[in-house]
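For this depiction, one protein chain was excluded, whereas all remaining protein chains were kept in their positions.
Presenting subunit A:
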Amino acid sequence: MAEIVESGGGKGKGDGKVRAKKLSTRVDMTPMVDLGFLLITFFMLATTLSKPTSMTLNVPDKQEDKEEQETEPLKASKVLTVFLGRNDDVYLLDGIASNDDKAPEELKKVRFGTELRDGIFKSQKRVNSQFEKDEEGNLPFVVVIKPTEVSTYKNVVDILDEMAITKTKRYAMVDFLSDSEKELLGDRIKPQPGDQ
C-alpha cells in the first residue's frame, strides 16, 4: 500500500523538542486509475480478440501426369451432385447423371442450412446402405461439388463446411460443367444483368 507507517521514535515524548509536523504519506491514486483505464480502453479497442480460423483445402495436382489420371469412372448412383447457383441457391441431383431423362424432375432446389443438410444426409444414407465399402474401407458415398460462375466464394466455403458437418470424406470440387449439365440448369446459372 501507499502508506508508510512511520514509527514515532518511542521515547522522546516529553523532552520538549520541537518536531516537524508529520506529513501524511498517502498518495492519491485516482489519476493513476484514470490513466490505467484509459489505456485499457485503448488496447481493448485496438486489438482483434477473435482470431480467425482457417479451413484447409487440398486440391488435386494439376500437373499432367497421364498415368495417374486413369481412374475408374464413378457410378452415377453413388454420387450426389451439388450445383451452386445464383442467390445462394443449391441444386441437388441425387444418384442420377445429368443426361438422364429423369434429371429435370429429380433436380431439387434447396437452400443452405437444414434443407441442404437433410438432402445430403438422405443421399448419404441411401448410398451407404445400398453399396458396400470399397477395398480401402472408404464409404461409397461421393459428393461432386460444382460451383457455377454465378455462385460466390461464400457458397464454396459453406458447402465445404457442410462436407465437414455431414462427415462426407469423399468429395470433389469440379468447376467444369458438361453440356448436359448446362442444359439441365439452363438459365439458373447464367449471369443476369441484375447481378452485380
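Rule of thumb we're sticking to: contacts are C-beta pairs under 8 Å (C-beta built on N, C-alpha and C of every residue); 3 or more make two chains touch, one makes a residue touch a chain; residues count from 1.
Everything below uses one rule, namely that contacts and distances are computed from a predicted model.
Between the listed names "Multicomponent Na+:H+ antiporter subunit B", "Sigma-70 family RNA polymerase sigma factor", "Carbon-phosphorus lyase complex subunit PhnI" or "Biopolymer transporter ExbD", the UniProt record for the complex's undisplayed chain reads "Biopolymer transporter ExbD". Of the candidate positions A:T81, A:S98 or A:S151, contact with the unshown chain belongs to A:S151. Although one chain is not displayed, its contacts with subunit A can still be listed: residues 1-2, 26, 28-30, 32-33, 36-37, 39-40, 43-44, 46-63, 84, 117, 147-158, 160-161, 164-165, 167, 175, 196.
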